[in-house]
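Excluded from the complex is one protein chain; the other protein chains are retained at their positions.
A, B, C, D and E are the chain letters, set down in written order, and residue numbers restart from 1 in every chain.
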Amino acid sequence: MSDFTRADGRALDELRPVRITRNFTTNPAGSVLVEFGNTRVMCTASVEEGVPRFKRDSGEGWLTAEYAMLPSATHERMPRESMRGKVKGRTHEISRLVARSLRAAVDLAELGENTIQLDCDVLQADGGTRTASITGAYVALADAVAYLERQGVVPGKPLLDPIAAVSVGIIDGHPCLDLPYEEDSRAEVDLNVVMQSSGNFVEVQGTGEHGLFGRTELDAMLDLAQKGCAELIAAQKAALGWEA
Amino acid sequence: MSDFTRADGRALDELRPVRITRNFTTNPAGSVLVEFGNTRVMCTASVEEGVPRFKRDSGEGWLTAEYAMLPSATHERMPRESMRGKVKGRTHEISRLVARSLRAAVDLAELGENTIQLDCDVLQADGGTRTASITGAYVALADAVAYLERQGVVPGKPLLDPIAAVSVGIIDGHPCLDLPYEEDSRAEVDLNVVMQSSGNFVEVQGTGEHGLFGRTELDAMLDLAQKGCAELIAAQKAALGWEA
Amino acid sequence: MSDFTRADGRALDELRPVRITRNFTTNPAGSVLVEFGNTRVMCTASVEEGVPRFKRDSGEGWLTAEYAMLPSATHERMPRESMRGKVKGRTHEISRLVARSLRAAVDLAELGENTIQLDCDVLQADGGTRTASITGAYVALADAVAYLERQGVVPGKPLLDPIAAVSVGIIDGHPCLDLPYEEDSRAEVDLNVVMQSSGNFVEVQGTGEHGLFGRTELDAMLDLAQKGCAELIAAQKAALGWEA
Amino acid sequence: MSDFTRADGRALDELRPVRITRNFTTNPAGSVLVEFGNTRVMCTASVEEGVPRFKRDSGEGWLTAEYAMLPSATHERMPRESMRGKVKGRTHEISRLVARSLRAAVDLAELGENTIQLDCDVLQADGGTRTASITGAYVALADAVAYLERQGVVPGKPLLDPIAAVSVGIIDGHPCLDLPYEEDSRAEVDLNVVMQSSGNFVEVQGTGEHGLFGRTELDAMLDLAQKGCAELIAAQKAALGWEA
Amino acid sequence: MSDFTRADGRALDELRPVRITRNFTTNPAGSVLVEFGNTRVMCTASVEEGVPRFKRDSGEGWLTAEYAMLPSATHERMPRESMRGKVKGRTHEISRLVARSLRAAVDLAELGENTIQLDCDVLQADGGTRTASITGAYVALADAVAYLERQGVVPGKPLLDPIAAVSVGIIDGHPCLDLPYEEDSRAEVDLNVVMQSSGNFVEVQGTGEHGLFGRTELDAMLDLAQKGCAELIAAQKAALGWEA
Partner (left out) sequence: MSDFTRADGRALDELRPVRITRNFTTNPAGSVLVEFGNTRVMCTASVEEGVPRFKRDSGEGWLTAEYAMLPSATHERMPRESMRGKVKGRTHEISRLVARSLRAAVDLAELGENTIQLDCDVLQADGGTRTASITGAYVALADAVAYLERQGVVPGKPLLDPIAAVSVGIIDGHPCLDLPYEEDSRAEVDLNVVMQSSGNFVEVQGTGEHGLFGRTELDAMLDLAQKGCAELIAAQKAALGWEA
């Protein structure tokens, strides 16, 4: 173990540099550029009066999300999904994860019959695009909720405590925090964790396609994830100008 | 807590009755009807010589999977995906989960350049369709590998140790094993676990859309899942006529 | 001619063994597994209040049908239509045939503004899947109508006399009843007949892709079809517990 | 019966005026405008060297067909199928019928590895568009085969005896030949027959959505169809300048 | 320059023979066959009460257009867009051009809440299909507006002054009017101009994929286009029986 080092020199439990830029674009109610190292995602929150049919007359709002990669975001250009005429399973899966996760950060009853649409568009991909998306989307959501409150159209206080997400992997037997692409592609096990500032989990997804994992390894990975999410939530709060 | 009971009278750590019927249909190399209570899934494994383009000349085989619900499988009929012209995100997500999980049960190098296509078609849905699919698919896979071995077209011993899957949820604060639809729809937290006979995890997916969960609850749920998977693997072995 | 025999030893005018299992699944109002030899089709009838837009305020109900093959139903697995993103012409054609035929077995005015959706999903294909679908669908329809009557939501007596369907083909010059796949694929002429218990025709479709046919041959095939449909209708009545 | 008259004054066994115009357009190898009264269909036969993959190296050619309606062909404009992104079941069904029927008029082995693509585009619809399509397509096919023969690229004599198609219906109990839209929409029974000049059937499709039909009625309709097809084949021969 | 001649012997500033046939088909409110030499387009104008959602309660009408080629219109048959499941970019682009251009010929406020749908279906293509479409569509539009006026359903006088369109190209350095396919495919520069009878432009689209062009060449091409459009508008007026 003593001789294992990461290509970018980070400690095993160290995040890549995190940058959160608010007001990245001006049209959406919330617009954030989030960077985890070289991974860069534009996260926006658009607001709309009214709710989809299945929520109508419920008195509650709705929040949904779409994740996508720009075709030139990856090292090798990927075909554009709109041109293929269908969305890949991976894209669907991540969109659903982002939506589910962020719904844990909003009280739909307090939101009233308004809809928030999150869009996470990956400008540059270097691993961890789904966790960066979730982390950035919370900040965009916070700005959008503040916008709605300034407009006076929300009946309550819809924004809940911050959530953030991070990946953990096991590489050559070593649990490592926040994997860039090069590590992600050779990790034996890959765990994505979405966590609230309370320390409770919103989502835990561990996959061992290149190897199985036991309870001990799962515990070690969860410990790293908890540390990483806590740091990301601190970065979110700093970006939002909230007390530490 | 003492007065919490399940609608079907099961203990909190008790599986629904499990039935695994091999040779359910005759055309595919493996064909299994798996039942978890009222959930019934037809799992087939079809074999084909050759591999998809991205695996060509690798010397390795490939395994893929598709999950789908018949339109009349659910209480309220659902539109047929082929008629809608696109596959829902949920379907994609489960297909990917099944494929990823079962690839942990096969050694692609030992398989040689052959492809195994799993199809999990839900005839009747009552919760746990994805875990039943994985559990049944392993048995269909075992039959298909045996068929390939009888044909003499696999270079090695591709079948690995059994894997099975089960759901766990927290209902009114109580961790419960193997949720039927009625429980699933009101669970605060939902965990799907895919496990190998070794006790190691292949996949852990925990989601708290109606509530968050802490480490303690996660641990309790993992304990239940481990118990459930062990019993399912025993049922698989019995169905396959393997030593207990 | 004296030495022509069928591979399965049947007489030229003999049906394959027919099995009709009601209540095959529990969610739809009617659910039937129909078997013509090795051909097995799950036929369900789902009910819904209201009618499609083009029937609204007509006072009449509606009946529609979808036919599909599971990908592993055939000897060689076929691509799943939902994944291809479009439905094949053959599937469309049979769905339309099933719907048209079963509308001859229901009085839409007596049904009131309710919709019955038939689904015929082929679990195992060995020729005659469309005729088995129609034959099984009548039984599922009967159960669904009975369900609606028990609910008290139909104004009249919508169920009409039984209809059934069978295929006939000419093989090496011999008219044969109820062709399995092996015979179907080499028949010179293929005739599908849908008939009512009255002996009247609902639909007659004769095709001579591998050879033409004269009036004499058509007459001989229609005779066989009439005999076959009469026997199938007897089997439907027996399954439904109706007087012979 | 004595007081039944048709809106256009025709006898019950009389065709509408038939016009067959060859060389309607100049790019395809065969191009025909066929008119059955107000129904007008442009039928073209395009030729291409080579065959689809499933016929490659068979030494045989292939023939396929597509049928479509221009959006403004019907009284009320219909949405364009290319804009809807999918082809209707009715369109698929007729395309398949046209292809199947015309394959009875060509010897694929004599054609050699060439492909003939028929296109039947309805410019104006007034009933009988599928039968007019088949009737016109034979003439376009004949011209295309002659073109291929002039090019010296067919090994044999691929063109077989003429085929033609006509509709028959029962209206107020009266069998009537060649139904325009107004009659077609209220016919109790509708029969489409494709016949060869030999008097043998290529295809017989009878449908009784608004009423059933017995053997006697079927026989009466087949008699009318035989008379109609014989007259259409005479018109084809005249258009092609063949001996009567 | 003295020795440059066109394949069809026309002067550089000479149109191909133009034919405009009204009432080409009978179902749409306006139906025109327009021919520019061998290019033949069926242009129809269908009318419908009411307007699309985005125009509802505006008091104004709407006009839209779809352009398409029949698959056999070109020398080499092109795949049918409905079968491909999507419309090509070129088709979209021309449909938009036709709609935009013809909206310059109708006063939507005077039209009231009625919709006019133009369909331009190319029966035979030999260059200039988009300009022929626009030129023919004006005549179909005029007939459709006259029909609406006869029905008494338009509040005002919606038809504006005639518009027509023509192509100009530079071939071997020579500006030429109204290019057939053979010239179009080798032109260095291609200009499509839509013009009103007033001499004002509706649309000017110049493209230099095989070569750039300067102001002088643009001016020369615009001169030719103005001459061509004036002649086409005279032909439209003659076809409509308007004073010269």
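Remarks
Please note the rule applied: a contact is a pair of C-beta atoms (placed from the backbone, for glycine too) under 8 Å apart; a residue touches a chain by one contact, two chains touch by 3 or more.
The structure displayed is predicted, hence computed values, not measured ones.
Looking at the complex as a whole, the chain kept out of the display touches A, E.
Of the listed positions A:D121, A:E188 or A:E231, the one in contact with the omitted chain in the full complex is A:D121. Interface note for the absent chain: among A:P17, A:G50 or A:P71, the touching residue is A:P71.
For the chain left out of this panel, the touching residue among A:R56, A:R80, A:K157 or A:R186 is A:R80.
Listed here are the chain E residues that touch the chain not shown: 86-90, 92-93, 95-96, 100, 103-104, 191, 196, 198-209, 212-215, 218, 222.
Listed by residue number, the positions of chain A touching the unshown chain are 25-28, 31, 38, 40, 42, 44, 46, 48, 66, 68, 70-75, 77, 80-87, 91, 117, 119, 121, 123-125.
Keep this in mind: only the chains that are shown with their structure count from here on.
Following the contact convention of this document, no chain is adjacent to both chain C and chain D. Chain-level centrality, scored on Cα centres against the all-protein Cα centre, points to C.
The distance from the centre of chain A to the centre of chain D, with each centre set as the mean of the Cα atoms, comes to 59 Å.
Rounded to a whole number, the gap between the C-alpha centres of chain A and chain B is 28 angstrom.
Residue positions of chain C touching 2 or more other chains, listed in rising order: 85-86.
Chain contact topology: the protein chains form an open path, each linked only to its neighbours in the line.
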